[in-house]
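Then we have chain A:
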Amino acid sequence: MEKTLFIQTVGLTKKFGDVVAVDNVDMDVFKGEIRGLIGENGSGKSTISSMISGIHSITSGKILLDGKEFRPSGALDARNHKISMIVQEMGTIDNLTVAENIFLGEEGKFGKAGFVNRVKMNAEAAKALAAIGLQRIKPDDNINAYSFEDRKLVEIARAVYYDPELFIVDETTTALSQDGRELIHSLMREMRDAGKAVLFISHDLPELMETCDALTVLRDGKLIATIERKDFDEDKIKQTMVGRVIEGNYYRSDYDYSCSDEVRLEVKDVEAGMLKGVNITVHAGEIVGIGGLSGGGMHDVGKVMFGMLKLKKGEVTAYAPARYTFKERMQKSLSALTKKPFDAEKPIVPYNIRSIKNALRANIGYISKDRDKETLILQASIKDNLTLSALDELSVCGIITPRAEKKFAKEQVDGLRIKCSSMRQPVKELSGGNKQKVSFGKWIGKDSKILVFDSPTRGVDVGVKTTMYQLLYRLKQEGYAIVIISEELPELIGMSDRMLIVKDGEIKKEFTRSPQLKESDIIGYMI
Partner candidate 1 sequence: MKTEKEKRVMVPAEAPVEETSETPKKRKISGADVWQFAKSQKNSLIRYGAFVLVLIVFAITTGGKLFSTYNLKTIVSQVTPLLIMSAGLIFVFAHGGMDISVGAVVGLCSLLSVYVLNDTGSVFLVLLTCIAVAVACYVINGGSSILFKIMSTISSLAIMFAARGIVTYNVSRTDETIRFTNSSLVKMFSDNYGFMVASCVIIVLICKVLFDYTKLGKQAKAIGDNPLGAAQSGANVNLIKMLCYIVAGVCVGIASVFAIARVGSVSENMGSGREMDVLIALILGGMSLSGGTKSKLSAAVIGSITYVLLSNGLSISGVPTNYISLVKGILFLVIVLLTLRQSKNIRELPR
Partner candidate 2 sequence: MKKRIIGIMLIVALVVSLAVTVAACNNTQKTKIGVMLYNFTDIQGTEIKSYCEYLEDNFDVEFVYEAVGSNDEAHISGLQNLLSQGCNAVISGYDTALSRSIAMCEEAGAYYAVLLGEVSKYEYLEENGYQPTLVEGMDSKYFLGGVTQFGGNPETVGVAYAQAAYNAGLKKIGAISFPEFTFKDGKTIYDTFKAELAKLDPTAEVYELQTFMYTQELCEAEVTKLLTNHPDVEAVLGLGSGLDYIYPALQNNNRSDVKLLALGYNNTVESLLSGSLLTAGTNNYTQCVASVFVRIWDAMNGKSFADQGEDDINGVAGYPIITSQAELEDFKTYIIPADKSNGSITAEELKNAMVTYNENATWAGLNELTGRTLEEIKEARAA
(Lines give C-alpha, C1' and ligand atoms only; values in the text may rest on other atoms or scores of the structure.)
Protein backbone atom coordinates (compact mmCIF):
# COMPACT_ATOMS: atom_id res chain seq x y z
CA MET A 1 0.00 0.00 0.00
CA GLU A 2 1.28 3.39 -0.97
CA LYS A 3 1.52 5.59 2.13
CA THR A 4 1.53 9.36 2.08
CA LEU A 5 3.20 11.23 4.88
CA PHE A 6 0.76 13.39 6.77
CA ILE A 7 2.23 14.67 9.99
CA GLN A 8 5.88 14.71 10.77
CA THR A 9 7.52 15.88 13.96
CA VAL A 10 11.14 16.94 13.82
CA GLY A 11 13.09 17.16 17.07
CA LEU A 12 9.89 17.96 18.91
CA THR A 13 10.65 18.89 22.52
CA LYS A 14 8.50 20.10 25.37
CA LYS A 15 9.74 21.31 28.72
CA PHE A 16 7.66 22.14 31.74
CA GLY A 17 10.05 24.35 33.62
CA ASP A 18 13.11 22.16 34.09
CA VAL A 19 11.29 18.94 33.36
CA VAL A 20 11.61 17.50 29.91
CA ALA A 21 8.31 15.86 29.05
CA VAL A 22 8.96 15.21 25.38
CA ASP A 23 12.55 14.81 24.30
CA ASN A 24 13.53 15.30 20.68
CA VAL A 25 10.88 13.15 19.10
CA ASP A 26 10.90 12.45 15.35
CA MET A 27 7.65 10.76 14.45
CA ASP A 28 5.94 10.22 11.09
CA VAL A 29 2.22 9.67 10.84
CA PHE A 30 0.75 8.60 7.52
CA LYS A 31 -2.58 9.11 5.90
CA GLY A 32 -4.94 6.20 6.13
CA GLU A 33 -3.55 4.67 9.28
CA ILE A 34 -4.47 4.30 12.90
CA ARG A 35 -1.41 5.02 14.92
CA GLY A 36 -1.28 3.89 18.51
CA LEU A 37 0.79 5.71 21.09
CA ILE A 38 1.79 3.69 24.08
CA GLY A 39 3.98 4.19 27.07
CA GLU A 40 3.82 4.51 30.80
CA ASN A 41 2.24 7.41 32.58
CA GLY A 42 4.42 10.43 32.09
CA SER A 43 6.15 8.98 29.04
CA GLY A 44 4.99 11.92 26.95
CA LYS A 45 2.09 10.49 24.93
CA SER A 46 -0.43 13.07 26.01
CA THR A 47 2.07 15.88 25.73
CA ILE A 48 2.87 15.08 22.10
CA SER A 49 -0.79 14.97 21.15
CA SER A 50 -1.42 18.14 23.12
CA MET A 51 1.25 19.95 21.13
CA ILE A 52 -0.17 18.75 17.85
CA SER A 53 -3.65 19.84 18.84
CA GLY A 54 -2.50 23.24 20.07
CA ILE A 55 -3.24 22.77 23.76
CA HIS A 56 0.41 23.05 24.73
CA SER A 57 2.99 25.31 23.14
CA ILE A 58 6.08 23.85 21.54
CA THR A 59 9.39 24.36 23.35
CA SER A 60 11.60 23.45 20.40
CA GLY A 61 11.54 21.44 17.22
CA LYS A 62 8.70 21.59 14.75
CA ILE A 63 5.63 19.91 13.42
CA LEU A 64 5.20 19.54 9.66
CA LEU A 65 1.69 19.21 8.32
CA ASP A 66 1.67 17.99 4.71
CA GLY A 67 5.28 19.15 4.58
CA LYS A 68 4.53 22.66 5.75
CA GLU A 69 5.50 23.89 9.18
CA PHE A 70 2.53 24.04 11.53
CA ARG A 71 2.58 25.92 14.81
CA PRO A 72 -0.97 25.95 16.21
CA SER A 73 -1.81 29.01 18.31
CA GLY A 74 -4.52 27.16 20.16
CA ALA A 75 -7.04 24.36 20.01
CA LEU A 76 -9.30 26.38 17.72
CA ASP A 77 -6.44 27.00 15.29
CA ALA A 78 -5.73 23.29 15.22
CA ARG A 79 -9.37 22.59 14.57
CA ASN A 80 -9.29 24.98 11.65
CA HIS A 81 -6.45 22.86 10.30
CA LYS A 82 -8.74 19.84 10.60
CA ILE A 83 -7.17 18.43 13.74
CA SER A 84 -9.61 17.31 16.43
CA MET A 85 -8.72 15.85 19.78
CA ILE A 86 -10.74 14.09 22.43
CA VAL A 87 -9.08 14.50 25.79
CA GLN A 88 -8.76 12.22 28.74
CA GLU A 89 -10.54 14.61 31.09
CA MET A 90 -13.99 16.06 30.83
CA GLY A 91 -14.07 18.19 27.70
CA THR A 92 -17.60 19.49 27.90
CA ILE A 93 -18.77 22.54 29.81
CA ASP A 94 -21.40 22.34 32.53
CA ASN A 95 -24.71 24.15 32.31
CA LEU A 96 -24.71 24.51 28.55
CA THR A 97 -26.95 22.53 26.26
CA VAL A 98 -25.60 19.66 24.21
CA ALA A 99 -25.84 21.76 21.07
CA GLU A 100 -24.04 24.68 22.67
CA ASN A 101 -21.26 22.35 23.71
CA ILE A 102 -20.93 20.93 20.24
CA PHE A 103 -20.69 24.37 18.66
CA LEU A 104 -18.71 26.06 21.39
CA GLY A 105 -16.76 28.91 19.81
CA GLU A 106 -18.62 28.44 16.53
CA GLU A 107 -21.92 30.05 17.51
CA GLY A 108 -21.21 32.69 14.91
CA LYS A 109 -22.13 30.19 12.22
CA PHE A 110 -25.70 30.37 13.37
CA GLY A 111 -25.59 34.04 14.09
CA LYS A 112 -27.99 36.50 12.71
CA ALA A 113 -27.55 40.14 13.74
CA GLY A 114 -25.75 39.07 16.88
CA PHE A 115 -28.33 36.48 17.93
CA VAL A 116 -27.83 32.75 17.75
CA ASN A 117 -30.40 30.93 15.72
CA ARG A 118 -31.08 28.11 18.17
CA VAL A 119 -33.42 26.16 15.98
CA LYS A 120 -30.80 25.94 13.28
CA MET A 121 -28.06 25.14 15.78
CA ASN A 122 -30.08 22.35 17.38
CA ALA A 123 -30.91 20.88 14.00
CA GLU A 124 -27.25 20.87 13.04
CA ALA A 125 -26.32 19.32 16.40
CA ALA A 126 -28.90 16.60 15.88
CA LYS A 127 -27.24 15.87 12.54
CA ALA A 128 -23.83 15.66 14.18
CA LEU A 129 -25.13 13.26 16.83
CA ALA A 130 -26.95 11.13 14.29
CA ALA A 131 -23.77 10.83 12.24
CA ILE A 132 -22.32 8.66 14.99
CA GLY A 133 -25.59 7.00 15.85
CA LEU A 134 -26.42 8.94 19.01
CA GLN A 135 -30.04 9.78 18.29
CA ARG A 136 -30.94 9.25 21.96
CA ILE A 137 -29.05 12.39 22.98
CA LYS A 138 -31.20 15.51 22.58
CA PRO A 139 -29.40 18.64 21.37
CA ASP A 140 -31.39 21.05 23.54
CA ASP A 141 -30.90 19.15 26.80
CA ASN A 142 -28.60 20.51 29.46
CA ILE A 143 -25.33 18.60 29.27
CA ASN A 144 -25.44 18.01 33.04
CA ALA A 145 -28.33 15.61 32.48
CA TYR A 146 -25.98 13.11 30.85
CA SER A 147 -23.52 10.68 32.33
CA PHE A 148 -19.78 11.00 31.97
CA GLU A 149 -19.83 8.43 29.20
CA ASP A 150 -22.54 10.22 27.24
CA ARG A 151 -20.71 13.46 27.60
CA LYS A 152 -17.62 11.83 26.18
CA LEU A 153 -19.71 10.64 23.26
CA VAL A 154 -20.93 14.19 22.72
CA GLU A 155 -17.30 15.25 22.53
CA ILE A 156 -16.71 12.58 19.94
CA ALA A 157 -19.68 13.82 17.94
CA ARG A 158 -18.22 17.29 18.11
CA ALA A 159 -14.81 16.14 16.95
CA VAL A 160 -16.24 14.11 14.09
CA TYR A 161 -18.57 16.91 12.99
CA TYR A 162 -15.64 19.03 11.93
CA ASP A 163 -14.56 16.22 9.63
CA PRO A 164 -10.98 16.08 10.85
CA GLU A 165 -8.04 14.96 8.76
CA LEU A 166 -6.32 14.00 12.00
CA PHE A 167 -8.38 12.56 14.81
CA ILE A 168 -6.67 12.22 18.20
CA VAL A 169 -8.22 10.02 20.86
CA ASP A 170 -6.45 10.40 24.20
CA GLU A 171 -7.23 7.63 26.67
CA THR A 172 -10.88 8.21 26.11
CA THR A 173 -11.86 4.60 25.99
CA THR A 174 -11.09 3.91 29.65
CA ALA A 175 -14.17 5.92 30.49
CA LEU A 176 -16.39 4.15 28.01
CA SER A 177 -18.43 0.98 28.20
CA GLN A 178 -18.04 -1.79 25.64
CA ASP A 179 -20.67 -0.21 23.36
CA GLY A 180 -18.94 3.11 23.52
CA ARG A 181 -15.60 1.53 22.73
CA GLU A 182 -16.97 -0.29 19.76
CA LEU A 183 -18.53 2.90 18.51
CA ILE A 184 -15.24 4.74 18.70
CA HIS A 185 -13.30 1.86 17.15
CA SER A 186 -15.63 1.72 14.19
CA LEU A 187 -15.40 5.46 13.82
CA MET A 188 -11.63 5.27 13.75
CA ARG A 189 -11.73 2.56 11.12
CA GLU A 190 -14.14 4.57 9.01
CA MET A 191 -11.78 7.49 9.11
CA ARG A 192 -8.80 5.42 8.25
CA ASP A 193 -10.64 3.94 5.30
CA ALA A 194 -11.46 7.45 4.17
CA GLY A 195 -7.73 8.16 4.00
CA LYS A 196 -7.49 10.14 7.19
CA ALA A 197 -5.09 9.73 10.07
CA VAL A 198 -5.92 8.68 13.61
CA LEU A 199 -3.74 8.96 16.70
CA PHE A 200 -4.93 6.64 19.41
CA ILE A 201 -3.57 6.80 22.93
CA SER A 202 -4.48 4.09 25.37
CA HIS A 203 -3.23 1.98 28.22
CA ASP A 204 -5.13 -1.00 27.00
CA LEU A 205 -2.58 -2.95 25.02
CA PRO A 206 -4.97 -5.60 23.63
CA GLU A 207 -7.28 -2.81 22.49
CA LEU A 208 -4.41 -1.04 20.77
CA MET A 209 -3.16 -4.19 19.13
CA GLU A 210 -6.62 -4.92 17.82
CA THR A 211 -7.28 -1.46 16.40
CA CYS A 212 -3.99 0.05 15.33
CA ASP A 213 -1.99 -0.32 12.16
CA ALA A 214 1.21 0.72 13.86
CA LEU A 215 2.28 1.39 17.44
CA THR A 216 4.74 3.98 18.62
CA VAL A 217 6.29 3.25 21.98
CA LEU A 218 7.43 6.14 24.13
CA ARG A 219 9.45 6.09 27.28
CA ASP A 220 10.62 9.04 29.38
CA GLY A 221 9.65 11.43 26.63
CA LYS A 222 11.71 9.64 24.00
CA LEU A 223 10.50 7.72 21.00
CA ILE A 224 11.72 4.17 21.52
CA ALA A 225 10.29 2.29 18.57
CA THR A 226 7.52 2.19 16.03
CA ILE A 227 6.17 -1.29 15.48
CA GLU A 228 4.18 -2.33 12.41
CA ARG A 229 1.06 -4.40 12.79
CA LYS A 230 2.69 -7.46 11.33
CA ASP A 231 5.32 -7.39 14.08
CA PHE A 232 2.84 -7.00 16.96
CA ASP A 233 3.75 -9.16 19.88
CA GLU A 234 2.36 -8.40 23.31
CA ASP A 235 5.38 -9.45 25.32
CA LYS A 236 7.77 -7.64 23.09
CA ILE A 237 5.78 -4.44 23.24
CA LYS A 238 5.56 -4.63 27.02
CA GLN A 239 9.28 -5.07 27.25
CA THR A 240 9.88 -2.11 25.06
CA MET A 241 7.54 -0.08 27.23
CA VAL A 242 9.11 -0.79 30.60
CA GLY A 243 12.67 -1.37 29.47
CA ARG A 244 13.85 1.22 31.89
CA VAL A 245 17.30 1.12 33.30
CA ILE A 246 17.14 2.05 36.93
CA GLU A 247 20.23 4.02 37.69
CA GLY A 248 22.03 3.80 41.01
CA ASN A 249 20.09 3.98 44.22
CA TYR A 250 17.31 5.98 42.72
CA TYR A 251 14.77 4.33 45.00
CA ARG A 252 15.29 2.73 48.38
CA SER A 253 17.50 -0.28 48.19
CA ASP A 254 16.18 -2.46 51.02
CA TYR A 255 13.40 -5.00 50.68
CA ASP A 256 12.36 -5.01 54.30
CA TYR A 257 8.64 -4.45 54.39
CA SER A 258 8.21 -4.86 58.11
CA CYS A 259 6.54 -2.06 60.01
CA SER A 260 5.02 -1.33 63.38
CA ASP A 261 1.73 -2.95 64.36
CA GLU A 262 0.29 0.39 65.31
CA VAL A 263 -2.43 1.37 62.92
CA ARG A 264 -2.33 5.03 61.93
CA LEU A 265 -4.99 5.25 59.27
CA GLU A 266 -7.84 2.92 58.57
CA VAL A 267 -10.22 3.04 55.62
CA LYS A 268 -13.06 0.66 56.29
CA ASP A 269 -15.55 -0.51 53.70
CA VAL A 270 -15.69 2.92 52.15
CA GLU A 271 -18.03 3.86 49.36
CA ALA A 272 -17.40 7.40 48.11
CA GLY A 273 -16.80 9.07 44.78
CA MET A 274 -15.71 6.25 42.45
CA LEU A 275 -14.75 3.94 45.32
CA LYS A 276 -16.77 0.85 46.10
CA GLY A 277 -16.10 -1.03 49.34
CA VAL A 278 -12.46 -0.11 49.82
CA ASN A 279 -10.47 -1.30 52.83
CA ILE A 280 -6.98 0.02 53.54
CA THR A 281 -4.92 -0.03 56.69
CA VAL A 282 -1.78 2.03 57.05
CA HIS A 283 0.65 1.39 59.89
CA ALA A 284 3.26 3.54 61.50
CA GLY A 285 6.52 3.27 59.58
CA GLU A 286 4.87 1.95 56.47
CA ILE A 287 4.72 3.29 52.95
CA VAL A 288 1.59 2.19 51.16
CA GLY A 289 1.53 2.74 47.43
CA ILE A 290 -1.71 3.14 45.55
CA GLY A 291 -1.49 2.50 41.83
CA GLY A 292 -3.82 2.20 38.88
CA LEU A 293 -5.05 4.20 35.95
CA SER A 294 -5.94 7.78 36.60
CA GLY A 295 -9.60 7.25 35.73
CA GLY A 296 -9.92 4.22 37.98
CA GLY A 297 -10.52 5.94 41.30
CA MET A 298 -7.00 5.89 42.75
CA HIS A 299 -7.07 9.62 43.41
CA ASP A 300 -10.30 9.31 45.33
CA VAL A 301 -8.48 7.16 47.87
CA GLY A 302 -6.37 10.16 48.84
CA LYS A 303 -9.36 12.45 48.93
CA VAL A 304 -11.23 10.08 51.21
CA MET A 305 -8.27 9.93 53.58
CA PHE A 306 -8.20 13.72 53.83
CA GLY A 307 -11.93 14.00 54.41
CA MET A 308 -12.62 15.65 51.09
CA LEU A 309 -15.22 13.24 49.77
CA LYS A 310 -18.59 12.61 51.33
CA LEU A 311 -18.75 9.03 52.52
CA LYS A 312 -21.78 7.11 51.32
CA LYS A 313 -20.81 4.12 53.37
CA GLY A 314 -18.08 3.01 55.73
CA GLU A 315 -15.68 5.11 57.72
CA VAL A 316 -12.17 6.50 57.78
CA THR A 317 -10.34 6.56 61.09
CA ALA A 318 -7.01 8.12 61.92
CA TYR A 319 -5.02 7.41 65.07
CA ALA A 320 -3.09 10.38 66.32
CA PRO A 321 -2.12 12.04 69.60
CA ALA A 322 -5.03 13.69 71.39
CA ARG A 323 -5.29 17.42 71.03
CA TYR A 324 -4.04 19.80 73.64
CA THR A 325 -6.65 21.02 76.05
CA PHE A 326 -7.21 24.74 76.40
CA LYS A 327 -5.16 24.73 79.60
CA GLU A 328 -2.29 22.97 77.92
CA ARG A 329 -2.39 25.39 75.05
CA MET A 330 -2.12 28.24 77.51
CA GLN A 331 0.77 26.51 79.23
CA LYS A 332 2.45 26.02 75.90
CA SER A 333 2.11 29.71 75.09
CA LEU A 334 3.42 30.59 78.50
CA SER A 335 6.42 28.30 78.18
CA ALA A 336 7.15 29.78 74.76
CA LEU A 337 7.15 33.22 76.33
CA THR A 338 9.41 32.19 79.16
CA LYS A 339 11.51 30.10 76.74
CA LYS A 340 11.04 26.98 78.86
CA PRO A 341 10.50 23.65 77.18
CA PHE A 342 7.02 22.30 77.15
CA ASP A 343 6.20 18.70 76.59
CA ALA A 344 2.93 17.01 77.22
CA GLU A 345 2.82 13.42 76.11
CA LYS A 346 -0.65 12.82 74.72
CA PRO A 347 -2.20 9.39 74.25
CA ILE A 348 -3.05 8.18 70.76
CA VAL A 349 -6.76 8.45 70.16
CA PRO A 350 -8.95 7.65 67.15
CA TYR A 351 -10.31 10.44 64.97
CA ASN A 352 -13.22 9.89 62.69
CA ILE A 353 -12.38 11.59 59.39
CA ARG A 354 -15.41 13.09 57.71
CA SER A 355 -14.11 16.50 56.73
CA ILE A 356 -10.87 18.34 56.06
CA LYS A 357 -11.24 19.84 59.51
CA ASN A 358 -11.23 16.37 61.10
CA ALA A 359 -8.24 15.39 59.00
CA LEU A 360 -6.30 18.45 60.11
CA ARG A 361 -7.19 17.81 63.73
CA ALA A 362 -5.77 14.31 63.36
CA ASN A 363 -2.72 15.99 61.86
CA ILE A 364 -2.94 14.35 58.45
CA GLY A 365 -0.89 15.99 55.73
CA TYR A 366 -2.13 15.83 52.15
CA ILE A 367 -0.63 16.93 48.88
CA SER A 368 -3.14 17.02 46.10
CA LYS A 369 -2.46 15.82 42.57
CA ASP A 370 -3.34 19.33 41.53
CA ARG A 371 -0.72 20.80 43.80
CA ASP A 372 -0.78 24.25 42.23
CA LYS A 373 -4.50 24.72 42.64
CA GLU A 374 -5.16 22.99 45.91
CA THR A 375 -2.10 22.58 48.08
CA LEU A 376 -0.13 25.74 47.40
CA ILE A 377 -1.02 29.40 47.34
CA LEU A 378 0.96 30.27 44.22
CA GLN A 379 0.89 34.04 44.63
CA ALA A 380 2.06 33.84 48.23
CA SER A 381 5.66 33.67 49.35
CA ILE A 382 7.49 30.51 50.24
CA LYS A 383 7.41 31.53 53.87
CA ASP A 384 3.67 32.10 53.88
CA ASN A 385 3.05 28.77 52.21
CA LEU A 386 5.22 26.86 54.62
CA THR A 387 3.68 28.41 57.69
CA LEU A 388 0.05 28.48 56.61
CA SER A 389 -0.82 25.02 57.88
CA ALA A 390 1.24 25.41 61.04
CA LEU A 391 -0.13 28.69 62.31
CA ASP A 392 -1.55 27.09 65.44
CA GLU A 393 1.79 25.55 66.31
CA LEU A 394 3.58 28.85 65.75
CA SER A 395 1.27 31.12 67.64
CA VAL A 396 1.99 32.30 71.12
CA CYS A 397 -1.15 33.63 72.79
CA GLY A 398 -2.68 33.95 69.33
CA ILE A 399 0.16 36.05 67.96
CA ILE A 400 2.48 34.74 65.31
CA THR A 401 5.71 36.67 65.36
CA PRO A 402 7.63 37.19 62.13
CA ARG A 403 10.63 35.75 63.94
CA ALA A 404 8.96 32.43 64.70
CA GLU A 405 7.69 32.28 61.13
CA LYS A 406 11.09 32.96 59.68
CA LYS A 407 12.72 30.37 61.88
CA PHE A 408 10.15 27.77 60.94
CA ALA A 409 10.39 28.52 57.25
CA LYS A 410 14.16 28.64 57.26
CA GLU A 411 14.33 25.19 58.81
CA GLN A 412 12.26 23.78 55.98
CA VAL A 413 13.99 25.75 53.23
CA ASP A 414 17.38 24.63 54.46
CA GLY A 415 16.31 21.13 55.36
CA LEU A 416 14.64 20.44 52.04
CA ARG A 417 17.14 22.52 50.07
CA ILE A 418 14.46 24.55 48.41
CA LYS A 419 16.07 26.54 45.63
CA CYS A 420 14.95 30.14 45.91
CA SER A 421 16.26 33.67 45.94
CA SER A 422 14.67 34.39 49.30
CA MET A 423 11.89 33.12 51.50
CA ARG A 424 9.82 36.04 50.29
CA GLN A 425 9.87 34.80 46.72
CA PRO A 426 6.41 33.87 45.46
CA VAL A 427 5.98 30.11 45.07
CA LYS A 428 4.73 30.53 41.50
CA GLU A 429 8.23 31.50 40.46
CA LEU A 430 9.69 28.19 41.62
CA SER A 431 10.29 25.10 39.50
CA GLY A 432 7.96 22.15 39.84
CA GLY A 433 10.35 20.25 42.05
CA ASN A 434 10.86 23.12 44.41
CA LYS A 435 7.15 23.76 44.55
CA GLN A 436 6.67 20.18 45.60
CA LYS A 437 9.35 20.59 48.23
CA VAL A 438 7.38 23.49 49.66
CA SER A 439 4.30 21.27 49.81
CA PHE A 440 6.32 18.64 51.64
CA GLY A 441 7.72 21.20 54.03
CA LYS A 442 4.26 22.42 54.92
CA TRP A 443 3.31 19.12 56.46
CA ILE A 444 6.65 17.90 57.70
CA GLY A 445 7.24 21.11 59.61
CA LYS A 446 3.81 20.85 61.14
CA ASP A 447 4.83 17.44 62.41
CA SER A 448 2.07 15.54 60.62
CA LYS A 449 2.62 11.86 61.30
CA ILE A 450 0.21 10.66 58.64
CA LEU A 451 1.08 11.81 55.13
CA VAL A 452 -1.00 11.26 52.02
CA PHE A 453 0.79 12.26 48.84
CA ASP A 454 -1.06 12.18 45.55
CA SER A 455 1.33 12.10 42.60
CA PRO A 456 4.22 13.49 44.66
CA THR A 457 6.64 13.54 41.76
CA ARG A 458 4.36 14.92 39.07
CA GLY A 459 6.20 17.55 37.08
CA VAL A 460 9.37 17.07 39.11
CA ASP A 461 12.83 16.58 37.65
CA VAL A 462 15.03 13.61 38.35
CA GLY A 463 17.31 15.31 40.85
CA VAL A 464 14.48 16.47 43.04
CA LYS A 465 12.79 13.09 42.69
CA THR A 466 15.79 11.40 44.22
CA THR A 467 15.82 13.82 47.11
CA MET A 468 12.18 13.15 47.71
CA TYR A 469 12.50 9.40 47.63
CA GLN A 470 15.21 9.64 50.23
CA LEU A 471 13.14 11.94 52.30
CA LEU A 472 10.17 9.59 52.15
CA TYR A 473 12.36 6.69 53.19
CA ARG A 474 13.72 8.70 56.06
CA LEU A 475 10.22 9.60 57.18
CA LYS A 476 9.23 5.95 57.08
CA GLN A 477 12.11 5.11 59.36
CA GLU A 478 10.98 7.88 61.70
CA GLY A 479 7.69 6.06 62.05
CA TYR A 480 5.52 8.13 59.78
CA ALA A 481 2.58 6.48 58.08
CA ILE A 482 2.80 7.36 54.40
CA VAL A 483 0.44 6.82 51.50
CA ILE A 484 1.76 7.47 47.99
CA ILE A 485 -0.72 7.61 45.18
CA SER A 486 1.03 7.52 41.85
CA GLU A 487 0.49 6.80 38.21
CA GLU A 488 4.13 5.84 37.85
CA LEU A 489 4.59 2.17 38.57
CA PRO A 490 8.39 2.15 38.96
CA GLU A 491 8.05 4.72 41.69
CA LEU A 492 5.52 2.60 43.56
CA ILE A 493 7.55 -0.56 43.13
CA GLY A 494 10.65 1.26 44.21
CA MET A 495 9.27 2.93 47.28
CA SER A 496 6.30 1.16 48.83
CA ASP A 497 6.14 -1.58 51.39
CA ARG A 498 2.77 -2.61 50.13
CA MET A 499 1.15 -1.78 46.83
CA LEU A 500 -2.55 -1.67 46.18
CA ILE A 501 -3.87 -1.56 42.63
CA VAL A 502 -7.13 0.29 42.24
CA LYS A 503 -9.31 -0.33 39.24
CA ASP A 504 -12.91 0.65 38.71
CA GLY A 505 -13.09 1.91 42.30
CA GLU A 506 -12.02 -1.39 43.83
CA ILE A 507 -8.74 -2.75 45.11
CA LYS A 508 -7.92 -5.44 42.60
CA LYS A 509 -4.65 -6.69 43.93
CA GLU A 510 -2.18 -6.25 46.72
CA PHE A 511 1.57 -6.69 46.30
CA THR A 512 4.16 -6.84 49.03
CA ARG A 513 7.60 -5.39 48.59
CA SER A 514 9.95 -7.79 46.86
CA PRO A 515 12.93 -7.59 44.55
CA GLN A 516 11.15 -9.88 42.11
CA LEU A 517 8.23 -7.54 41.58
CA LYS A 518 8.18 -6.26 37.98
CA GLU A 519 6.02 -3.73 36.22
CA SER A 520 4.89 -6.33 33.76
CA ASP A 521 3.48 -8.36 36.66
CA ILE A 522 1.37 -5.43 37.72
CA ILE A 523 0.21 -3.91 34.47
CA GLY A 524 -2.12 -6.80 33.87
CA TYR A 525 -4.12 -5.88 36.94
CA MET A 526 -4.37 -2.27 35.91
CA ILE A 527 -5.74 -2.62 32.42
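Candidate entries met the following condition: all candidates are chains of the complex that A comes from, given by their letters.
Rule of thumb we're sticking to: a residue touches a chain if its C-beta (ideal position, glycine included) is under 8 Å from a C-beta of that chain, and two chains touch if they have at least 3 such contacts; residues count from 1.
Owing to the predicted nature of the structure, the values given are computational and were not obtained by experimental measurement.
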Touching candidate - 1 or 2 - for chain A as found in this complex: 1
Residue ranges of chain A touching candidate 1 (in the complex, touch as defined): 16-17, 19, 21, 46-47, 50, 55-57, 87-89, 248-249, 306, 308, 341-343, 356-357, 360, 366, 368, 372-381, 384, 387-389, 391-392, 395, 398-402, 411-412, 414-417, 419, 421, 428, 432, 442, 444-445, 447, 458-459, 462-464, 466-467, 470-471, 474-475, 478
